[in-house]
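Here the complex is missing one protein chain, while the rest keep their positions.
Right after this comes subunit A.
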């Protein structure tokens, strides 16, 4: 950031001093020394002026009389050293530097005016686009005009003095020189235009993002919170709503197509086994107001008839646990291997003796078993009174499905 107060030319030296944490005097001296090297200091100062932003906050710095005198002296010395170095080098360089130096002074005056007008713009808080390169007021206008004159004069003298050319070439070069002059003069304008555009685009993106998040939170979370407040006397319902909303929000944030993701994953797998099982678990959660936490291991695969049966059987097993076990949580573990899928549905509920089950319970177990066996799967049931129940469902993956899966 370039300094806005306590500056002499453009606040570049002050800004560099702030950045490096040294006294501004040393920085100015360094620029003077650099100016002796073919005017590198002057060039560096100009470039920093263009590309370093002015600080936007008003900081009051007082600049003492002695410091001001030192600084003015250093500036003069810098210009002098630059010119002398150029002149000592050889006369040709000296000729170039002389008029171009005048042009540089002119450009400096105009750029300084541009800094002023930007500051005024900040002060007013107005975002009136990119006009206002020149400030208001007669003095400012005069300064700008003087700057333009200097630039034109410098370039003109440079052309006339250095080149001995025919009419046509001179005309072309004059046009070119005018273009260069205009380009130099309008540098602050272009820089500001580019910055403003970049800033505006960033603001727009942030704005759109914020709007999307707000809309989502409004539709989902706020609605759910309102529902929870209205039904606060029904703990079961509150639990169901809270859990459902949590799941939904998680999906939005971390899900395969979720907000927190850059790109969507393989869309063919969106309706895959993992998704189907997660959905089934969510349905059971919603219907019975308990927590089903599925853990999936292995790479997802597309659904076929066998796997669809497996998902339905898993859902049935979860429903059984939800209805009969009398617990608040069911563990579901799914292991997808290349040739087999294993599902474990486990609760720590009341359990039962598999050999002495009531008829209805037996029937449900049969519906799981029947479904699995029709598709070539197996069911293993482990339970004992008081020790919870675990249902293991295994489905082998047919070879042709395997080939299809690999081909798609």
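One rule holds in what follows: contacts are C-beta pairs under 8 Å (C-beta built on N, C-alpha and C of every residue); 3 or more make two chains touch, one makes a residue touch a chain; residues count from 1.
Basically, contacts and distances are computed from a predicted model.
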Chain left out of the displayed complex - its UniProt protein name, from "Cytochrome bd-I ubiquinol oxidase subunit CydA", "Transport permease protein", "Reductase" or "DNA-binding response regulator": "DNA-binding response regulator"
Of A:203, A:293 or A:378, the residue in touch with the unshown chain: A:293
Subunit A residues touching the omitted chain (full complex): 247, 250-251, 254-255, 258, 260-261, 278, 291, 293, 295-299, 331, 333, 335, 338, 344, 346, 348, 390
